[in-house]
Every structure is written in structure tokens, then in C-alpha cells.
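With one protein chain withheld, the remaining protein chains of the complex are depicted in position.
What follows is chain A.
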């Protein structure tokens, strides 16, 4: 039996408090979360029902000009500049006066992500851990998304679709691990959308694909769908070919290359397709691929719940398409969260880290806090689930 109260709260309190630091990509997030100490957590898999209270959830995004991506070095500098200020603000918001007394654990993202930004946040995490004498938990970013999603939506055992700027995975829990059922073979979906946005010279904020979603809504003729490659490979998918193809179309459109028969009418030379039509087609095509592999994973594990997490998860069209698929399955349900929790944040790191801490998986040995760019979801031992 899982006992989530294996480690009791500090100083005889009847609640746990965790600080979470996230900085694996261009978002720097600091969050504080509180779990009450509940008797029913002593035996049973109730890790999706912690009755979490979010005491602070603040974020600062490193924004680059439209048409430019974020580079590791500059992102790390942004995180270094803001990290301490954000921690201070989060503690203030949460009303924590004496961290060494009021915090149980400090959680930070150990990976996966960009090396330099991860490292800059880990340095701050180690320093406060020593200053306040509080143990550390290095959290897997993907597991952070999953646990926050489960807690917010109350989905006990969902198939998880994790879609963000750096990751695209279909995940299901089995035997103490979050197993990867299918994933991208090349680039992540958010990266695909962001790079197309860069070609169109539109900004990437607030979340990957957000501005493409807005343009796609303006598509006037949804029946005349531009045909794109559809590249599902078993349980996996590939997106780099689709990106290259649609980028060529966009460039031909900007140049006014009338030889391109997809974009221009062969007789009159009139433009048939606009930027919004391309955005719509790209979304429909990519999301259809995601829905297909998610449905197959659901059939495999006999689950009727889907949880969508990650930055691209706020996309309403993706949620709608997933909803249609689930509607066709018996008792199918889609769970998704809004931008506060979909987009990278500190609270989710605190949530996953606190679960780990409560199972006695925290550390004071800093050699275990070295960040890593590659950190697979299934490397984490999920002690808090049955």
C-alpha cells in the first residue's frame, strides 16, 4: 500500500508546504503549494486527490522578437536575472516569513530541457537549500505536468498526452512508471508550430502555437483543406517533413510564386489560399495525428480518460478534437487545464516534488542534483502510485 504520509510535515504542522522552481525553457516559474495532512492518504492511491492549495504561482517569460527563437545562453541569463526576485515575490505572496521553518521541501526541474537555463535555476535551488537547511527534490519536468494535471482535474488514471514546445508524448502509468506509448521521432509539436510562426513572423507568446490558433480561427473556407503529409508511424509520429512542406508553401505565398498550383489558380493566377488557411490546415493535420495515437493508447490500456498537458494543451481546437474522439468511445472523458497550469510553471514542479518528498524520496546529496538535458519520463520511480 502506498503511504503518502511516510514523511510527516516538519515541526508538527498538519500540512506540507513545498517551493517549486521551473526553468527548463524560456519560462521561469516559481510556485508554492500546500498539502493538508490527511488520514486517508496513509493507505491508498490518492495522489490525484491531495486537496492542494496553491499559495503562489508566478511566472516570467523570456520573450524574443517575432521571427526569433530563444537561445540557451540568453535564456539562462534571463533566469539568473529574475530567479531571486521571483522567489522573493512568491514567498511574500504565500505569506512565508521564515522559509527555514515554514517550508518542507524545495523542488526544482532537473530535466529534460535546455542545459544552461536548467543549470542557472539549479544553482539558486542548491543555495537556498543550504541557506535554509531544507532538502531538495530534482523533478522530471514531464512528471510535473502529469501530476499537476491529475491534481487539478481529478483524473485518477488517465492516458496522458503531453504536448509542449520541447516534447510530444503519449504516456500511460503502469508498474510504478509513467510509460511512453508513443512520441515524436524528430521535433516536438510546439516546436513545429513555433517554427512555422517564425516563418510567418508572428510572435510565440504566450504559449507555443497560440498565435497560429488565432489565425486558424479566421480561416474562411474550412472545407478546402490544404493537403499536408500525414506521418503517423505506428505509435509514433514525425513532424519535420510536415514543417518543411508547409514552410515551402508559406514562402511561395510570400514571394507570390504563381507556379505553385496549390496556392494560386492555374488559369487566372488568383490566390486561392491565405496564411490563415495554412495555419488551419497545419493544426488540423497535426492534431488528427495526435488524436489517432492517443485513441490507440486508450484502447491498449483500457482507459476512458485522456489528460492533455503541456503548453500546446491550452489549444482549444486540440481539446475539441480530443473531445470528439472521446465522445465516440464509451464513457470517454477529456481533461485539460487552462494556461495557468498548461504552460510551464513552478507549482507543477512543487506538486510532483512534494509527492516524491512525502514518499521519502528527497535528497541532501548534491551529486544527485546535477541537471540533465535528456531525462526520460520512464526513468522516474513513481513511488506515490499503486
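The rule is short, and it goes like this: a residue touches a chain if its C-beta (ideal position, glycine included) is under 8 Å from a C-beta of that chain, and two chains touch if they have at least 3 such contacts; residues count from 1.
Keep in mind that, in the parts below, contacts and distances are computed from a predicted model.
Participant: Which listed name, "Ubiquitin carboxyl-terminal hydrolase", "Trafficking protein particle complex subunit", "EKC/KEOPS complex subunit" or "Cytoplasmic tRNA 2-thiolation protein 1", is the one UniProt assigns to the chain that has been left out?
Facilitator: Per the UniProt record, the undisplayed chain of the complex is "EKC/KEOPS complex subunit".
Participant: Among A:15, A:254 or A:366, single out the residue that touches the unshown chain.
Facilitator: Here the residue in touch with the unshown chain is A:366.
Participant: One chain isn't shown here. Among A:26, A:120 or A:283, which residue touches it?
Facilitator: Of these options, the touching residue for the absent chain is A:120.
Participant: Can you work out which residue in A:50, A:91 or A:239 touches the chain that's missing from view?
Facilitator: A:91
Participant: Identify the residue among A:83, A:291, A:342 or A:359 that touches the chain left out of the display.
Facilitator: The missing chain is touched by A:83.
Participant: On chain A, what residues meet the omitted chain?
Facilitator: For chain A, the residues touching the absent chain are 76-77, 80, 83-85, 87-88, 91, 97-100, 119-120, 123-124, 126-128, 130-131, 366-367, 369-370.
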